[in-house]
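Notes to accompany the following structure.
All protein chains but one are shown in place.
Moving on to subunit A:
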Amino acid sequence: MHELSAAALAERLVNGETTSVEVTQASLDRIDAVDGAVHAFLHVDAEGALAAAADVDARRAAGENLPTLAGIPVAVKDVLTTIGQPTTCGSRMLEGWVPPYDATVVARLRAAGLPILGKTNMDEFAMGSSTEHSAYGATRNPWDTTRIPGGSGGGSAAAVAAFETPLAVGTDTGGSIRQPGAMTGTVGVKPTYGGVSRYGLVAMASSLDQAGPVTRTVLDAALLHEVIAGHDPRDSTSLKAAVPPVVEAARTGDVSGLRIGIVTELGGEGFQPEVRARFDEAVELLTGAGAEVVEVSCPSFVHGVAAYYLVMPSEVSSNLAKFDAMRYGLRVAPDGVEAPSAEQVMAASRDAGFGDEVKRRIVLGTYALSSGYYDAYYGSAQKVRTLIARDFAAAFEQVDVLVSPTAPTTAWPLGEKLDDPLAMYLADVATIPANLAGVPGLSLPVGLADGLPAGFQVLAPALADDRLYTVGAALERLLEQRWGGPFSQHAPDLTEVAR
């Protein structure tokens, strides 16, 4: 049961072959069996999930017409606020904090009848590419538990890859949905900026953050996308536009005549040869299915990482100022100070509550925004952002979608890049441009490279998210024909590792 897709489970629920309580219990049992080896979850709410499941079952039994995914369990990245469940953002700063309100994404999951299994692990405040920066310990990659699952949303990706849940929600600021997707062989989508409400998403970089689906199939991602997307008056950057027809695109998956551009700058030097080989094979499959494939140059993308590591820390230094030890979160008194001032308590609490990577980015952002350096750093980065958006605009004049490997390499061993922040940052080279320009992106698994999952990225113009699903569904179908079944059938048996 736990290996079925959400779409398959939904069909069984409608046909009365199973109940939401059974499906939810199967996920909870699987979490019990394997999460000791994976550590995808920071909090599991068995009671709440089963109660929501029982409610859906009762409504279905009463003949109520329910949303497609009603009764299918979901896991939520611990950066989205949840009434009744802790929201820590992977930080000591928010240890034990239970928010008094739901994120809009969470409210929509509840309204659509999805039982929420719990909260998934992440790099502290979503800062990292390996989930090793969680204050509560690293998540492990289900394909090889000595390796990282990617980040920052390694918990959501690993939970889905380990069959602990069919569905999860992640957030993506520079690749935190797509890069873990590539590392764990799962499907991850960053919708168009503004497509999904950020209300209740604890902000890292407000002009880049976007929540999206993490699943094992392209259709499941589209179904979840449809549940969480749409205008929200509580988020002033939420777009007043119709949700693109993502489910229809995922069901059809017809790429004949579609113009696909391979990004010249993303896939050459620094990319693992086997990752590139899986990418090239996937492109051949799309060509065989009738897509027109050309190469497209986006010359400013090479400056994406540099621009991102100025824009993002600048916004971080401002956004994380709210953790001031006054209204919620950790408050510690400085050592050896009698009757400390609010400011001294603030500084001591922020030192105790934040981890190394968060401090590094706050200080970096403070520097980039400080008088005398603002124009040279933050100002120049904003100009590069314009150039990257122009590259996208020019490319989408020629082609319907752009494609690249999602990440330069497969999952690396735990600890390998922890002492080299710059090397860690470069893991996001292919995913960052989409965040800077606000366009949507999808990653799906295209096979094993040197024994580990490799990801394929599709990028589309803003509000053309449906094209991601068209290409993703077509490629998934062609690959499954080649493999004789879904990619996830190759995943190792974790119950042995957990024992």
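Simple rule for what comes next: contacts are C-beta pairs under 8 Å (C-beta built on N, C-alpha and C of every residue); 3 or more make two chains touch, one makes a residue touch a chain; residues count from 1.
The rule we apply is simple: contacts and distances are computed from a predicted model.
The chain that is not shown carries the UniProt protein name "Aspartyl/glutamyl-tRNA(Asn/Gln) amidotransferase subunit C", picked from "RNA polymerase sigma-70 factor, ECF subfamily", "Aspartyl/glutamyl-tRNA(Asn/Gln) amidotransferase subunit C", "ABC transporter permease" or "Phosphate-binding protein".
Looking at A:Ala33, A:Ala46 or A:Val98, the residue that reaches the missing chain in the full complex is A:Val98.
When the full complex is taken into account, the listed residue touching the unshown chain is A:Arg350, out of A:His225, A:Arg350 or A:Lys417. For the chain missing from the display, the contacting residue among A:Phe41, A:Phe163, A:Tyr377 or A:Phe396 is A:Tyr377, taking the whole complex into account.
Within the full complex, the residue among A:Ser317, A:Ser404, A:Thr470 or A:Ser488 touching the omitted chain is A:Ser317.
Only one residue in the set A:Leu117, A:Val247 or A:Leu364 touches the chain that does not appear here, and it is A:Leu364. Where subunit A meets the chain that is not shown, the touching residues are 97-101, 193-194, 207, 233, 236-237, 239, 300, 303, 305-307, 309-310, 317, 321, 324-331, 334, 339-348, 350-351, 354, 356, 359-360, 362-364, 366-367, 370, 376-377, 379-387, 389, 421-422, 425, 436-438, 462.
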